[in-house]
Structures are given as C-alpha cells and as structure tokens.
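One protein chain is absent from this view; the other protein chains keep their places.
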Amino acid sequence: MGLLDKKYHDSNIIIVSLESALNWARKSSLWYEQFGLACCAIEMMATAASDYDFDRFGIIPRSSPRQADVMIVAGTVTMKMASRIERLYEQMSEPRYVISMGSCSNSGGPYWEHGYHVLKGVDKVIPVDVYVPGCPPRPEALLEGFLKLQERISNETIIEPRETEQESTEEEKEPIEVE
Amino acid sequence: MTTEEITEYLNREYGGNLDPTYAEAGDSWITVSPSVLREVAKTLRDDKNLQFNNLMCLSGIHYQKENELGVAYHLHSTIHDHKLVMKVRVPEDNPVVPSVESLWKTANWHEREAYDLVGITFRGHPGLLRILTPQDWEGHPLRKDYEQQESYRNVSTGI
Amino acid sequence: MAPVTSPQPAAIENRTMTINMGPQHPSTHGVLRLEVTVDGEVVTKVKPDIGYLHRCFEKYAESLGDYAKVVPYTDRIDYVSALHQEMGYVIAVEKLLELEVPERVEYMRVILAELQRIASHLLGIGTFGLDLGAFTPFLYCFIERENILRILEKVSGARLLYNYLCVGGLMRDIPTDFTSDTWEFVTSFRPKIKELNDLLTTNSIFIDRTANIGVLPAEVALNYSASGPMLRGSGVSWDLRKNDPYSIYDRFEFNVPVGQGEMGTVGDCWDRYIVRVREMEESLKIIEQALDQMPGEGDVKEAVPRRIRSKEGEVYVRTETPRGELGYYIISEKSGPYRIKARTPSFVNLSILPAISKGALVADLVAIVGSIDIVLGGVDR
C-alpha cells in the first residue's frame, strides 16, 4: 500500500511533518465510491448536488472502486447484496475507509425485526470507520460524518508502536492463532 | 360491468357455475378451480364483451387455516373499463397453478414472485426461478409458518 | 463489432461476451443487476436480476398487526415519491374501513402529491440526463427539487421519507405559510422548465441519443401492463387521475400528455422523457387550482380513528404515482391486515426491459433503463 507500508521506529521532526503532510493529503481528498443502495443514496446525491456540495471539501465521486478512498454504504444491505459489498470493499485500494450511512446499514434500522432478507448492520461483513445515524440522515449529517472521518485520518500515524506495545499486541494475537 | 354481471354473463355464455363471493367490506371476487383457470382467463381476455387486456396485479396468498395457497388475479379492461377479481386456491402440499404468462406477459415476473415468496408452482411458466431472494434461499418467506434461516452463506441473518 | 461475413465462415470465431452490469454500476439507478450478452457493442440479450434491495415490506405489513404502523414502511417502497406510496396506502385502508376524509385533508394530499410528483420527475429527468453524460442538468434539477423538499420539510419535518399521511387524515396541522410558500414555488418553477428544455429537451445530441431508441409499441405496453409515463409515452392516454379518479382529482382540469413521436417513433425514450416534462406543467396547474379551492379552516385530524377497527374483506386500490400505477391489495381480517401486496409500477415497468432492448447498443441500454425511471426500492420492495 504505497508509502504507508513502511513504518518508522523513531519519531523525529522530519517524520512527524511528513506524517502530517500525508495525513493532510488523505483527509483532503476523500473520493467516495459512486454507488447507492436505497433511500440514503438519494440523500447522498443531494449532498453531492449544488445545495450542499461535497466538492467544497474535495470529496468527489469515482465510479470504479479502484480509485475510491471511501465507501459510503448508503442504504439497506440485503443478504443478496452483502457478498457484493464485501467484494467491492476488497476491490478498493488501501488506504480505504467506510462510512455507514443510515440506520439500515448501521444496524438493520427499521428492518431489524421481521427483515428476513436484511443484513443487520454492514459491519458484519466489512469494517466500518464512521456511523452516521438517521433514516435517512440529512445531508448535514453525512457531511458531519465526513468531518469525523477527517478527524480520524489526521490521527493516523506512520510511526511504529513502541516495543512494549508491540509485545502486548502479539500476546493478544496468540490465542487467535491457537484457535 | 360489475362482478355480478360478468359472472352471470360467463355462466350464460359458457355454461359455467361461477359464483361471486362477498366480504364484509371491499371488493367481491370469483373463485375458479385450477383446472379451468387457463380457459377462463383466455375467455376473459378474448371475449368481445369482456376484453380484460390488462392484468393489474397477481398476488400469491397463504391461507394458513385452510392449509391452502391462493392466487388472486386483478383484471382490468381498458376498453370497457371494468374490473374483476379472480381467485384460485390449491392445497398446500401440491400447489400447482397453470401459468397465465402466455396471455399476459406481465404475469411473468409476478408469478416468479409468487413462487419465490409463497411457493406456488406455475405450470407452463418459461423460467420459474426465484426473483427477489437469492436462488439458494431456503423456504418461502410469505408463508405464515415461515422460519427465517439462521445464516446465509456464512453471514448471520439475525441481529 | 458487427458480425463479420467472410468467405470462410468457419475460420472466424464469432463469440458473444457476457457483461455484468451492476449491482454497482453508475447508471443502474441503485442495485439493479443486468446480465447483458453483447456481440461487440450490440446487445443481444438482457436478463435483469433484481432483489438486491428486497426489504421484506410485505412480511412487515402483515407482521406488524396494525394498519397505522405500516405507513412508514410504505414510504420506503419507492423513496423518491414517498408521499404517493403513503397516499395509495391510506386511500386503500380508508376504502376498506369506509372512512370519510375532510375536504381540507383531501386538498392537502393532492397538493403534496403533485409537489412530490414534480420532485420525483425532476430526479428522474436529471438522472436520465446523467446517464446520457449531461451532468449539469442533473444538478439544476436537484436545485429545484431542494426547493420542493423545503416546503415538504416544513410541512412534515422530514426531507425524504415523510410519514405525514395517516389513515383518515394528516399527522400534523398544516403550517400557516404553506400556501404562500407553494405559490412562490409555483411561480418560480415555470421558467425553470423552459430552462430545462433549452438545456436538454431540444439539445440535438440529446435527441440523437433518445429518439427512436427503445421503442415500446402500445399493444406490447398494455400486454405487459405498463403504466405511467411508460404507457403514455407509447401514445396511450391513460392516467388514473383522469380515467379512474381517486381522492378529489375529478375536480381539477388538466391534460394528460402522451407521446406523439415528435422526434422519432411513438414510444421511444424521448417520448417517455417529454411526457415527464409536460406532466410537471400539468402538476403545476393542479396545484394552482387546489390552492385556490382549498378550504382555509378545518381540523385535519377530525376523521382519524383513535383505534382502527379492522373489517373482514379485501380491497385493491390503485393510484397514479410518478412512475405509474401503484396498487395495494389488502386482505383484512378482524384482527388486522392479513396480507398486503404492493404492486409497484417500477417492478412491472422493468419487466419490459428485455423486450425493448434487443439490438440496442450498450449506450442505448443505459438510455433505456434511464427512461424507464425505476426506483429499486419499488422494484424489490
């Protein structure tokens, strides 16, 4: 995954400023994947349209998953669609982020009880970075979700965790390997 | 023509013994046995005084108490501007209904949907496959005794 | 590549290619999947695969056990024209329960429905343009749509899924400045239709792309039970608001625009498109008349039953949504709804696609799907 492959041990001033520059670039140009699932997709389109204008934040749609950074899961994910979402996520190139938009993709939303064909939350198939609640969320809410994602990206680091932390993570991994 | 007049007309012209059913509220309907369904449907479509050229809706129904499955046909004629509700009922253990796809093309997807959700088999349908749920889905969801499968392709359907 | 005729046919292998369009594709309007067999770029076979948005509406409707609880779920059937879905449903239940609705409520419903129709057509036209590569008209449509949504939001509190109509009336009283807001919109919207016509309707590239494409003859349309702009585009004057009036549509004067084949053949994509544009003008007429006639006073919750006492019986009620005939088939028992089937226009109209797209190019297929104007929520429910 490009430059992010390399992790640095020490954090000197060059690496820190490089890190902030890279984070700035990633968070300033979040291209989302142009695909909608259900009602929320209409609100997503409205957010991209003139009144709310995603482009102000440098957010533009790309229709090929290869070139997208963010996947907005906008709407109800059904069992039939779940494997497709998974595949789309796999087709995206790292670093990739997922915004789960609306109650349906957060948790099944209004379809959690009798919805035999509805996946109860997209986080069962792909990891989610930001959840935006609402049914459907207003465009402002989706923008807020993007701002939260930007916040999250600016906290990412290319500095390797200290050795002690590394050990502890390895310890945590062990039981998984045993299973 | 009203349902009553249509029934009368059919009985008079074609010697049937159809009888409209009335409920406490709403529309009345005629019930046809599956063996003559196709004939009746063809008559309804082609008879000069009836000309039901528009199949508005076709729905599968599960009658749990009677252990029966049913199909309701909502017909409409844009030429004479009259409507008719026709029903057919089949036992749950052998739910075979003749297809009307060759008469009204719109029935194609409706019948697939009824097969998918209620589990009625339509004889003579050109490609009776599931339409809304995946092909390897278990059960027919709109049956009253439907039990949701626990997982589909290793993804849990529960919460 | 067109099939090659060569002196030695055996030497050339002519194979078709299957492409999988969707469920994630920019122009399938959601999660429609088309299995397209192409010979070069010529489509030889299309197989729509739907169900990627099957949200079990019918199961919900019968499991909830109460007529009032179903309304929010009807919204989500066809989320672009949510008010029409609600309206069809409440009219069906009112017919079943034999409820009389106050005048003011009827007028309000009609005005809202027509506003929603304009909003929905704007979206349909905009995305149709987008499918053909015209990005700007799409955003112009969205600007106008936002103006409508602002009115609807003031009334109901929601932008997209309103849950505003209820059996016997409306959920909340009408805001005082509703009439003035709507008048303002109506007057400001007329010139915008002209702008849209200049940008898209009379654009020669647009006409080249849509005229004579995806021709749907009237008899085929009827046999497939097509409805709405799809049927009217084929030259059949059939509008449930005129031919089988529900609510109070018989009190208004408006025309039913039909496709006349001005740019090509009757029933092509351009005809379906222009029917939508002209319908927006007719909707404006209805709104104006309704605003003039609407009684100023009255309780909108007058006829709302405190508890719905269900009756035994069944009804099939159809209403004219922006996409065509929406039918609700309700089988009712004493305890509540037993079976509710929604016959959505998108589902039926989409089933025509294989019949009209044979021999088209891949680019035409996109135009045809766009001109049908489906909403996947409506197709899959």
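Letters A, B and C mark the chains as written, and numbering starts fresh at 1 in each.
Please note the rule applied: a residue touches a chain if its C-beta (ideal position, glycine included) is under 8 Å from a C-beta of that chain, and two chains touch if they have at least 3 such contacts.
We take it that contacts and distances are computed from a predicted model.
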Complex minus one chain; that chain's UniProt name from "Acyl-CoA dehydrogenase", "NADH-quinone oxidoreductase subunit H", "MalK_1 protein" or "Carbohydrate ABC transporter membrane protein 2, CUT1 family" is "NADH-quinone oxidoreductase subunit H"
Contacts of the unshown chain among the visible ones are A, C
Out of C:A68, C:A158 or C:L361, only one touches the absent chain, namely C:L361
Considering the complete complex, of A:S17, A:Q67 or A:S154, the missing chain is touched by A:Q67
Touch with the missing chain holds, among C:H84, C:R209, C:R278 or C:R381, for C:R209
Where chain C meets the chain that is not shown, the residues are 1, 17, 19, 25-27, 40-41, 129-136, 139-140, 143, 199-200, 203, 205-206, 208-209, 361-364, 366
The missing chain sits against chain A at residues 1-4, 21-22, 24-26, 28-29, 50, 53, 55-58, 60, 62-64, 66-67, 69, 93-95
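To be clear about the criterion, only the chains that are shown with their structure count from here on.
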Chain A to chain B, mean C-alpha position gap in Å, rounds to 45
Dist(centroid_CA(chain B), centroid_CA(chain C)) in Å evaluates to 25
Rounded to the nearest Å, the gap separating the Cα centres of chain A and chain C is 32
Within chain B, the set of residues that touch 2 or more other chains is 132-134, 141
Among all residues of chain C, those touching at least two other chains are 51, 54, 56, 59
In the complex, chain B touches chain A at residues 132-134, 141, 146, 148-149, 152-153, 155-159
Counting only contacts in the complex, chain B reaches chain C at residues 23-27, 29, 53-57, 59, 61-62, 72, 74, 78, 81, 85, 104-106, 108-109, 113, 117, 130-134, 141-142
Chain C contacts chain B in the complex at 50-51, 54, 56, 58-59, 62, 95-98, 220, 222-225, 236, 238, 243-244, 311-316, 318, 325, 327, 329-332, 339, 341, 343, 347-348, 351, 355, 380-381
